[in-house]
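Written out below as structure tokens is the structure these notes cover.
Left out: one protein chain. Kept in place: all the others.
First chain written, first letter: the chains are A, B and C, and each begins at residue 1.
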Amino acid sequence: MPANLTGVVPPLCTPLTADQEVDVRSLERLTSSLLAAGCTAVLALGSTGEVAFLPDAMRRRVLEVVTGCVAGAVPVLAGVIDMTTMRVVDHVRDAEKYGCAAVVTTAPFYARINAAEIERHFRTIAGSSDLRVYAYDLPVAVGRKLPADLVLRLLADETVAGVKDSSGDDGSLRTLIAMAADAGLENASIMTGSELTVDNALRMGASGVVPGLGNVDPAGYVALYDAATDDNWEIALAEQERLLRLFRIITVADPARIGRSAGALGAFKAALYLLGIIDCPQTMTPQLPLLAEEISVIRELLLDAELTPVR
Amino acid sequence: MPANLTGVVPPLCTPLTADQEVDVRSLERLTSSLLAAGCTAVLALGSTGEVAFLPDAMRRRVLEVVTGCVAGAVPVLAGVIDMTTMRVVDHVRDAEKYGCAAVVTTAPFYARINAAEIERHFRTIAGSSDLRVYAYDLPVAVGRKLPADLVLRLLADETVAGVKDSSGDDGSLRTLIAMAADAGLENASIMTGSELTVDNALRMGASGVVPGLGNVDPAGYVALYDAATDDNWEIALAEQERLLRLFRIITVADPARIGRSAGALGAFKAALYLLGIIDCPQTMTPQLPLLAEEISVIRELLLDAELTPVR
Amino acid sequence: MPANLTGVVPPLCTPLTADQEVDVRSLERLTSSLLAAGCTAVLALGSTGEVAFLPDAMRRRVLEVVTGCVAGAVPVLAGVIDMTTMRVVDHVRDAEKYGCAAVVTTAPFYARINAAEIERHFRTIAGSSDLRVYAYDLPVAVGRKLPADLVLRLLADETVAGVKDSSGDDGSLRTLIAMAADAGLENASIMTGSELTVDNALRMGASGVVPGLGNVDPAGYVALYDAATDDNWEIALAEQERLLRLFRIITVADPARIGRSAGALGAFKAALYLLGIIDCPQTMTPQLPLLAEEISVIRELLLDAELTPVR
Partner (left out) sequence: MPANLTGVVPPLCTPLTADQEVDVRSLERLTSSLLAAGCTAVLALGSTGEVAFLPDAMRRRVLEVVTGCVAGAVPVLAGVIDMTTMRVVDHVRDAEKYGCAAVVTTAPFYARINAAEIERHFRTIAGSSDLRVYAYDLPVAVGRKLPADLVLRLLADETVAGVKDSSGDDGSLRTLIAMAADAGLENASIMTGSELTVDNALRMGASGVVPGLGNVDPAGYVALYDAATDDNWEIALAEQERLLRLFRIITVADPARIGRSAGALGAFKAALYLLGIIDCPQTMTPQLPLLAEEISVIRELLLDAELTPVR
């Protein structure tokens, strides 16, 4: 694994069969499609991978399939999302067992924890294995933002190797990047998880992107990233604008009928199903499925974005 | 198990050794002390039991020890707290294996779920075993309150056998009790999780109480409950007032230094340690420990409440 | 004004004409009905009085009409609700001008203020006039709860004369009452704003109640209060249970169609209109009105509660 994770690192969807088992063939096809598109790593078991919904046996199965399929071609990061420290450490052991290169974890949630305890959480997890640790900043799920000064301390002594910032707050992302640069933390990987402002994040000095939408259009995000690194910012902008419109698939489902997680994750899976990458758009219980007419709208949005549905 | 759970059902603390293993002897002493005091059931692995902090192996060990110690004398309820449905179902299987009588579960958290999906969550869990299911309403951890109409539907068709209401909102608790009574749901167990208004809850028709502080003073809560059922409301009130002052132990730790979970759970354990029930006041990582001077204050508060520290 | 405000102090609705002017006759009839029922004081311009929606000229008109109608028979409290300190002080001047006995104010909102600044806010307001100040604890509007230690400091040196606790958290209300008692603050008026647990609040030592529903059924709340002070707790309980069912009027409007403020305030006004107390159920813009069929349901609920609609 390179010292500094960069590029496009999609958080893999977890394809399921109709009876909610891991669909191995579909997962392999999806993983392969990401590698073929030029992704620099993959994140298994991120929020987009429905990690919150998967029992441990299914989590392990996902790691087994993905690491087997990738076979060392790129690093595999594993989401080790759980309520608190020692539960996370159990998932770290699984990640280690399957040969993952790194783990991605949030601050604790459910319990009422203070900043000193969040720091202890990350330090304990980092000390529990040789795997790299990335801090995952996801206020919408965890209930609060990671404090910038805490993240910098963790980066400074290499407790964490980087951050996946899914806060949607690009001002604070930029501040973190600047503070890390001012502190000489050249190896810190500060990745954005915001699909819609990747060109901006890269201009600001972000290391790369972890885009849920990258499951559906990995080539688009790789093209965006490559244009940015080649200083072709107009091309990056145009690609981002195209992907922005594609991202409307996550708002197709009626939020009065199904939850927002189901609406977004179901849309990614519906798109992958329509594109022929996965065999079934099933999401995990208790998420409700998209309606047939919603899937038809997604089909139109794929065509608008110059993708080619096969169904 | 009786049709309608009533009485005092403490959510057991999980005593730990200094190296954060389940302290079996202490857990047995604590469990026995609750039975000796006249508790009608016990809840293992509630929030007070640090369920959010315990890895699965420790959760199972707790169930094994508690069910072994109780040996059928009273029902054992198991907290099966996890992010979403199928993860909860795995914990239900463990509860079943160890002979628990019922499980207690919250709505999903971390993911963005709507009310229809919460309903599906409870129905799926209820359908996964023969154990009774209690809905646990804990907005401070889950991020929102269970809607009353949803709870009533689940009670009406016996998807859930009852509710543990830890919302702290006694107006909505009373509304739920009234709506359940008006709907003829005589077997619904509507338990309060609020330690400070138990007399009120019982006057309003609540079935019983699940008091974290009941670990420290089970006899107090049983006396309160018994006085209430005997219509000795003045005695119930006096007992509640005494327990209210004892409850100040959870505010002793400085919230600027350690988190609120650690401050409360650490205080219960410090009290149990001072009372000689458990051997060590250790809490799970990443919670920070109470300071020696804070424990001294707790000792004074125990004395004020007419309890007898042995340390 | 007595040293210690007690009893039933309804927060007056503000009756409006169809073109959203203060309906003086209706406001006088409403005020008179509360005095006739035995209320010990009235609160003009509380949240129930749509204070947040009324321009300053209408606020002044309300104070003029209510103080004129009451004519010294009972104290008139004035809600002086605004974003921050010096804006509140302007409203205090109006309250003074119209001869109000006291003002009721929340912590600042909209701006991001800390606890020390909240304390400064109350001290500045208290220092700006000779009127008594009551602290209004309304987390649902202000965004956070008043810290108990801050309230106690303000009570201890008589910066505030009391608290209206509309947090719905009866455990913290009881803690505040106990802490005030332990500190010897016998004159502190700790009033509950929770319509559904008044008997409980009075058992716990609250001084009285500020019930929005008291506009609709002041005699009910007075009967509840009188029974409680006579130690007839069973009568108090029965009355509270009747009022609990009457309170369902605030849930009649469809929350998917109109806001929760409009649903509750509109229901109070619809009930007062049906009972012949006010001439028009109009609420202030931008609140949407109840539908005719919703008003019919409210009519049924009034009958269920043994009230007598005249329309």
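Observations on the model:
Throughout what follows, a contact is a pair of C-beta atoms (placed from the backbone, for glycine too) under 8 Å apart; a residue touches a chain by one contact, two chains touch by 3 or more.
For clarity, every value in this text was computed on a predicted model and none was experimentally measured.
Partners of the chain left out, restricted to shown chains and counted across the full complex, are A, C. Per the touch definition above, the residue from C:121, C:203 or C:299 contacting the chain not shown is C:121.
The missing chain, though absent from the display, is touched by one residue of A:1, A:35, A:116 or A:244; that residue is A:244. Contacts to the hidden chain, counted on subunit A, fall at residues 168-172, 174-175, 178, 194-197, 199-200, 203-204, 233, 237, 241, 244-245, 247. Counting the whole complex, the residues of subunit C in touch with the unshown chain are 20, 47, 52-56, 58, 81-87, 89-90, 108-114, 116-118, 120-121, 124, 140-143, 255, 257-262, 284-288.
What we mean here is this: only the chains that are shown with their structure count from here on.
Under the touch definition stated at the top, subunit A and subunit B share no contacting partner at all.
When chain centres are taken as C-alpha averages, the shortest distance to the whole-protein C-alpha average belongs to B. Centres computed as Cα averages put subunit B at a distance of 35 Å from subunit C. One finds 49 Å separating the Cα centroids of subunit A and subunit C.
Not a single residue position of subunit A touches two or more of the other chains.
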